[in-house]
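Only one protein chain is missing from this complex, and each of the others stays in its spot.
Each chain gets a letter, A and B, in the order it is written, and its residues are counted from 1.
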Amino acid sequence: MIRRVLPHPFLFVALLVMWLMLNQSLAPGTFVFGALVAFGGSWAMVALDPPRARLRLSRLPPALRLAGRVLVDVFRSNLAVARIILGGAERRTHSGFMTLRLDLTDRYGLAVLAIIMTCTPGTQWVHYDPARGTLLLHVLDLVDERQWANLIKQRYETLLREIFE
Amino acid sequence: MSAHILGWSLTLAQVLLAFAMGFAAVRFTRGPRAQDRVIGLDTFYVNAMLMLVTIGIRSGVTLYFEAALIIGMLGFVSTVALSKFLMRGEVIE
């Protein structure tokens, strides 16, 4: 019943809370205008029609583990890329493309993997082929392809499959 | 005393960010190809956004953070539009 008026109730509440926090007031005017914005936002989401994602509490521990790993890796890869940029000219010539076969097929999982690949400088997501399940990557320090493939598959993909599949 | 430390380090950060914007502008003017210019512009936007955040810390005015958000949004939209244009020769299909 409520979904006929409010198709995405969680999104409505989240948008309204964000609006009130941005304005830092609980005046009736802000409240009404925030509710209008949130109403419009949740109906705009209907037009986009995203596939449903299921949120389960049991997926929280692997998600937190993944977040911890990514934070550490963002730090490490930033320093590694900074060293390449400031280092000698020879170090800057090892870049190249590589292809990787992925077992992960969930759309949200792939989106999170794309964010992780971009947030850790040194690996750049170029193209995912859903028919063959392969991912084209560009790597700045491509000395050993197998090492990068192992890193992505073991460090991120197994956890992402646990979370999203 | 502590206001002095923070003031000078904010100035230092702003100088560093200004140099970063300069390097991005070098890539933007030098090219050589269109995609190099686009990535220079995108970096320029991100650096400008960070510059606004440092100004916001100094003055404590919330408006600077809102401006930073808007600059980030403009940078995103313009980069996406330019990449689409590079790929297809038109922005909206």
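Basically, contacts are C-beta pairs under 8 Å (C-beta built on N, C-alpha and C of every residue); 3 or more make two chains touch, one makes a residue touch a chain.
To be clear about the criterion, contacts and distances are computed from a predicted model.
Student: Of the options "Multicomponent K+:H+ antiporter subunit G", "Zinc transport system ATP-binding protein", "ABC transporter permease subunit" or "NADH-quinone oxidoreductase subunit K", which is the UniProt protein name for the chain that has been left out of view?
Tutor: Of the names offered in "Multicomponent K+:H+ antiporter subunit G", "Zinc transport system ATP-binding protein", "ABC transporter permease subunit" or "NADH-quinone oxidoreductase subunit K", the absent chain's UniProt record gives "Multicomponent K+:H+ antiporter subunit G".
Student: Going by the touch rule given at the top, which residues of chain B touch the chain that is not shown?
Tutor: 1-14, 16-17, 19-24, 26-27, 33, 35-36, 38-40, 42-43, 46-47, 49-50, 53-54, 56-60, 62, 65-66, 68-69, 72-73, 76, 79-80, 83-84, 86-87
Student: Can you list, in ascending order, the chain A residues touching the missing chain?
Tutor: Residues touching the hidden chain, for chain A, are 18, 21-22, 24, 74-75, 78, 81-82, 84-86, 92-93, 95, 97-101, 114-115, 117-122, 124-127, 134, 136, 138, 140, 145-146, 148-150, 153.
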